[in-house]
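Showing chain A:
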Amino acid sequence: MSDVWFVIAGYGVILGGLAGYAIALARRLARARQASLRIRGEAESATTADLGE
Partner candidate 1 sequence: MKTRILGFTALVAVAAATVNGLFIVPADLNQGDAQRIMYVHVASAWLAYLSFGVTAMAGIGYLVRRDLRLDAVALAGAEVGVMLTAFAIWGGMMWGRPVWGVFWQWEDPRLTTTALLLALYAGYLLFRRLTDDPHRRAARAAVVGLIAAIDIPIVHFSVIWWRGLHQGPTIGDPSKILNPSAPPLFVLALMSMLAAFTLVWGYLMVRRYQLARTEWEIEEHGRLGRISAARRSFTTESMAEESAP
Partner candidate 2 sequence: MSALRRNATIALAIARKDALAELRGRQAVGSTIFFAALVLLLFGFALGPDSRRLAEAAPGLLWLAIVFGGLLTVARLHQMEADDGALEQLALYPVDRRAVYAGKALAGAGAMLLLGGLLLPVVAILYGVPLGAAWLPLAVTVILGSVGFAAVGTAYAGLTVRMRAREVMLPLLMLPIVAPLLLAAVKATVAAVAGDPFGELGAWLQLLAGFDIVMLIAGGATYGFLLED
């Protein structure tokens, strides 16, 4: 029955890792977009191209 622990470790790390990566990406993206928008606001010649999404 100790196999179960390996199953839990396998699923836990992989699914947890995917979730962690997704959250980290979302955070970095939000921060980068904020910085990008701020710079655009500062730049006089800023174009208003949509960032997508």
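Inclusion criterion for the candidates: all candidates are chains of the complex that A comes from, given by their letters.
Methods note: a residue touches a chain if its C-beta (ideal position, glycine included) is under 8 Å from a C-beta of that chain, and two chains touch if they have at least 3 such contacts; residues count from 1.
The shown structure was predicted, so the numbers you read here are calculated from the model rather than taken from an experiment.
Here chain A touches just one chain among 1 or 2 in this complex, the one numbered 1. Those residues of chain A that touch candidate 1 in the shared complex are 2-4, 6-7, 9-11, 13-15, 17-18, 21-22, 25-26, 28-29, 32-33, 35-36, 39-40, 43, 51-53.
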